[in-house]
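Structure record follows, encoded as structure tokens.
Note that this complex is displayed minus one protein chain, with the remaining chains in position.
Let's look at chain A:
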Amino acid sequence: MTEIMKTMLSRRSMLGAGIAAAGVLAMPAILRAQEKSLKVGVYGGYFKKSFDEHIFPEFTKATGITVESVAEPTGEAWLVQLEQAAKAGQAPADLSMMSQTSTLKGQSTELWQPLDSAKFKHYGDLLPQFINKYPDGRVAGIGAVAWYITLVTNTNVYKEAPKSWDALWDTANADKLGLLALASNSFLLEVTAKTFMGGTNALDTDEGIDKAFAKLAEVKPNVRLWYRDEAQFEQALKSGEIPMGQYYHDVTGLAAKDGQPVRSTFPKEGGIQDSGNWVLSRASKKVDEAHAFIDYMSQPAVQGLMSRKVGTAPTLKREVLDLKPEEFAAVSSDIAPIIPRYDLYVSKADAINQKWTELIVG
């Protein structure tokens, strides 16, 4: 259990990584003229550790390009650092792992060098949500890591797994739910739209968003905990104190494997799929190396390795993967995912945040 908690805290809270990043940046880069190298920014903590251990050495073996990994700070701090460095012609990292929202924000200042899709052998096998494009069609980013947030339950309290996200609205579940505390990390507006309004396209208009908020307000009496800290909910879920909620599929699976009375269910409307992209700073000169890296990372074998060793959902179509059914089920599902409307958290960020805060606090 402590291992899972560590994993979760370090993987997604990533506090303190900023300090680590500053330390790495301050170190002089060891460069040998004839050797090809690439600086890759990855989320500090769990991701950086797993990549350093399982992925980067294999890449160097396969291509001869050495990787210097840089721990990225959480949130948008890294985006701002990249942007300011790029203005001065510097790239603290050539490639970075970047959240979908930050990728879109970087697009607005042309921070990302367009990528040449012809250089990626498995470009055609990528799932469409893992190709991030500029409005004019140039490729801005390629999926790096993905994970699912699903409907989780305590098996002692719920003998039968719920089938749909509408369980959150069931009045029988009053005061029993644990949900993420922010619009932009719980993606509950998207869940509402998919479950009751025919799909996330219903959020295209302000009226649609208002309707989703009104529907979501009905969930409020069922919520016992709006959590920011994952350990807080995970503990309560295991003990049955808060027997239902939304949580990370991979971590819940690991807890169940440890014998905890928890289960993760992909509702019939789909799990929520969140992800990050590989993006190339416009100040980087390592264009060829960066393409080689993304090409390597997008191979079925490497995606399989990532799913097994890092616990991420594959970015490629299932047919090309070598994952066994149980390995695939541990990180993903065949049910089409709910893909968050990241564009809303760029174009209407403050308005949605304000309504959300008033909804849950008011």
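Basically, a contact is a pair of C-beta atoms (placed from the backbone, for glycine too) under 8 Å apart; a residue touches a chain by one contact, two chains touch by 3 or more; residues count from 1.
Assume contacts and distances are computed from a predicted model.
K.L.:
If you had to name the missing chain as UniProt does, which of "NADH-quinone oxidoreductase subunit K", "Membrane protein", "Cytochrome c oxidase subunit 1" or "ABC transporter permease" would it be?
P.N.:
"ABC transporter permease"
K.L.:
Which of A:Q90, A:T205 or A:T357 touches the chain that is not shown?
P.N.:
Only one of A:Q90, A:T205 or A:T357 touches the chain omitted from view, namely A:T357.
K.L.:
Of the residues A:K48, A:K105 or A:R263, which one touches the chain left out of the display?
P.N.:
From the options A:K48, A:K105 or A:R263, the contact with the absent chain belongs to A:K105.
K.L.:
Can you tell me which of A:L225, A:V310 or A:I338 touches the chain that was removed from the display?
P.N.:
A:L225
K.L.:
Could you please point out the chain A residues that touch the chain left off the display?
P.N.:
Where chain A meets the chain not shown: residues 75-76, 79-80, 83, 105, 108-109, 181-182, 184-185, 224-226, 228-229, 232, 236, 239-241, 346-347, 349-350, 353-354, 357-358, 360-362.
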